[in-house]
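A single protein chain has been removed from this complex, and every other one stays in its place.
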Amino acid sequence: MTHTAVIAGVGPGLGESLARRFVEEGCSVGLFARSSAYLDDLAADLGERALAVPTDVSDQAQVARGFAEVREAFGPVDVLVNHASAAPWRGTLDISGEAFREALAVGAEGALYCSQEAVRDMLDGEGGTVVFTGATTSRRGREGAIGFSAAKFAARGMAESMARELGPEGIHVAHVVIDGQILTPGAREQGDRRTETFLDPDEIAREYWHLIEQDRSTWTLELDLRPHVESF
Amino acid sequence: MTHTAVIAGVGPGLGESLARRFVEEGCSVGLFARSSAYLDDLAADLGERALAVPTDVSDQAQVARGFAEVREAFGPVDVLVNHASAAPWRGTLDISGEAFREALAVGAEGALYCSQEAVRDMLDGEGGTVVFTGATTSRRGREGAIGFSAAKFAARGMAESMARELGPEGIHVAHVVIDGQILTPGAREQGDRRTETFLDPDEIAREYWHLIEQDRSTWTLELDLRPHVESF
Amino acid sequence: MTHTAVIAGVGPGLGESLARRFVEEGCSVGLFARSSAYLDDLAADLGERALAVPTDVSDQAQVARGFAEVREAFGPVDVLVNHASAAPWRGTLDISGEAFREALAVGAEGALYCSQEAVRDMLDGEGGTVVFTGATTSRRGREGAIGFSAAKFAARGMAESMARELGPEGIHVAHVVIDGQILTPGAREQGDRRTETFLDPDEIAREYWHLIEQDRSTWTLELDLRPHVESF
Partner (left out) sequence: MTHTAVIAGVGPGLGESLARRFVEEGCSVGLFARSSAYLDDLAADLGERALAVPTDVSDQAQVARGFAEVREAFGPVDVLVNHASAAPWRGTLDISGEAFREALAVGAEGALYCSQEAVRDMLDGEGGTVVFTGATTSRRGREGAIGFSAAKFAARGMAESMARELGPEGIHVAHVVIDGQILTPGAREQGDRRTETFLDPDEIAREYWHLIEQDRSTWTLELDLRPHVESF
């Protein structure tokens, strides 16, 4: 079975690894991010099964247009990764109302708009998979990061709500708790010792792919991932 | 010690019980809600230590004005209850973007604006207490209620984040998980048998007051409350 | 209403504070611990409403005899605190089979034997309260403390199971998560500054008493307590 995936929130870290893995597995992939510069390079590198779709996920109309573009290019969407995040690392008094609202707009509202588009395709078709990218902070509110805590908790609540609602309809909703720092291209070059403490984004992408391929008699709602040396 | 409290989101159920209890304990109380009709009656009933402050908590400027009114009447705020909620009971595809945004605006953004106002007073003074009203859905995403799930999870993440940040500053942040239906004035009149299955709002208010009075060597972050017959 | 309580696992820390508080509130109290020396002094100090009952809670027959003594002195039991613990701070390879078995025997099996005795009295009477003393480790398995982790998790599972089974029968089962170090008599004398970082056992006892007095329309299953400066 071939898939059409949307990755909402693609950057040079995990987003790129996901895109690369999905294309390698034979998927067509729509790449959503706010600015087009990086997206165009990545899409060119990935070839004809990748499409750059500059999209602000917090804008419902842009999301609708983005999905329309992907459908026109590749057909209905059956894999969605809600990966976008915009959360300042600020405490209760330090965060502005605007920054807090943006954290929720990107992390929660954007996930809703994308999910609504994707789930419609999945219900018309043969089901599909929606994966939310979470963090340690999705399960433990973090001091000094109230916007990030609010947005990550909200997305986890959405994932649980959707999993219960849509599982019986053949839609697998999963939430991945990434517990630790993801290896950046820069860190990778600092050598073996340092990298022990990071998550390898290609390995995270392998885990997302595993979720997509799970048999529906054994679906996972929440997958936590961390480096073997992580304190937690 | 006398307290000045703000109850954000006062209606005829638990909000009223909280207001009544706080006044009985000697607090002055600012009552926030969108419409003034009910607030005025309640404030009149409670007497001179209660102030009706019609306020849409999702509007940062209105919140600032509301706190200014309370401070002018009663002095700095040292107790805040984040109690407002506006969450439609709708599933992934049924909820409109507008209704979802409003759920987050009232449940999460409003809680931030109120908390920022109150915490400033508390840091200038001798600390204080912030209580969030949560629900079963704060800990278990509910199918068919994606906006409520997102908003309630977000508020819980905020409470945890604030508790860790502000506890050492002498501010007690707590989150109450109300697990079950709250007795309404109507249900109360239906007699003893039915009421066994409900939470008594006056008893919930007693529990909130207990949190406010906890010694700071034994602060609770999360308090779950349910009727003894509740299945959970 | 007067109560007859059993505190299983009384020592000079929290156990003593619980006993003292319960007697002050008008309860009769049976004090269980392995060795009689400390118990006798405490019972003498507390007066005629306290009874020293040397009991190894991991021995089912001793527990039966202990409850028989309490019943004979004070009548049926309606409050039980499962407070005994015997858990070495050892890791996976360091712990002996014997020490691990003892951790479970005292922390889980002893709690069962005591609960069975107390619950029978409660079902014959007008209900009652069973409180389990938990710790941070009840919710987060701790490295280097596998026996303590096993025993504390087991007790929490028991508390949840009992709460669901027995709540509708009028028996309130609660689990207290004590997150931090409890102030010892020695530490108390080291002065104000240090004590900020500890839980005051008299305040913890006040919280247990609050659980016992909760209205059954608002029962708490799990109460976490920590000093305001605690990192968590």
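Note that the chains take the letters A, B and C in the order they are written out, and that residue 1 is the start of every chain.
By definition in this document, a residue touches a chain if its C-beta (ideal position, glycine included) is under 8 Å from a C-beta of that chain, and two chains touch if they have at least 3 such contacts.
What you see is a predicted model; the values in this text were computed from it and never measured.
Judged over the whole assembly, touch between the missing chain and the shown ones holds for A, C. From the set A:R20, A:R49 or A:H172, the residue in touch with the chain omitted from the display is A:H172, counting the whole complex. Considering the whole complex, the residue from C:L46, C:V79, C:V131 or C:A145 that touches the absent chain is C:A145. Within the whole complex, the absent chain has one touching residue among C:E126, C:E165 or C:E213, and that is C:E165.
Residues of subunit C in contact with the chain left out of this view: 60, 91-93, 95, 97, 100-101, 104, 108-109, 112-113, 115-116, 119-120, 123, 137, 140-146, 149-166. For subunit A, the residues touching the chain absent from view are 164, 167-168, 170, 172, 183, 195-196, 198-200, 203-204, 206-207, 210, 214-232.
Operating definition for what follows: only the chains that are shown with their structure count from here on.
One finds 32 Å separating the Cα centroids of subunit B and subunit C.
The geometric centre of subunit A is 45 Å away from that of subunit C, both derived from CA atoms. For subunit B, residues that reach two or more other chains under the stated contact definition are 164.
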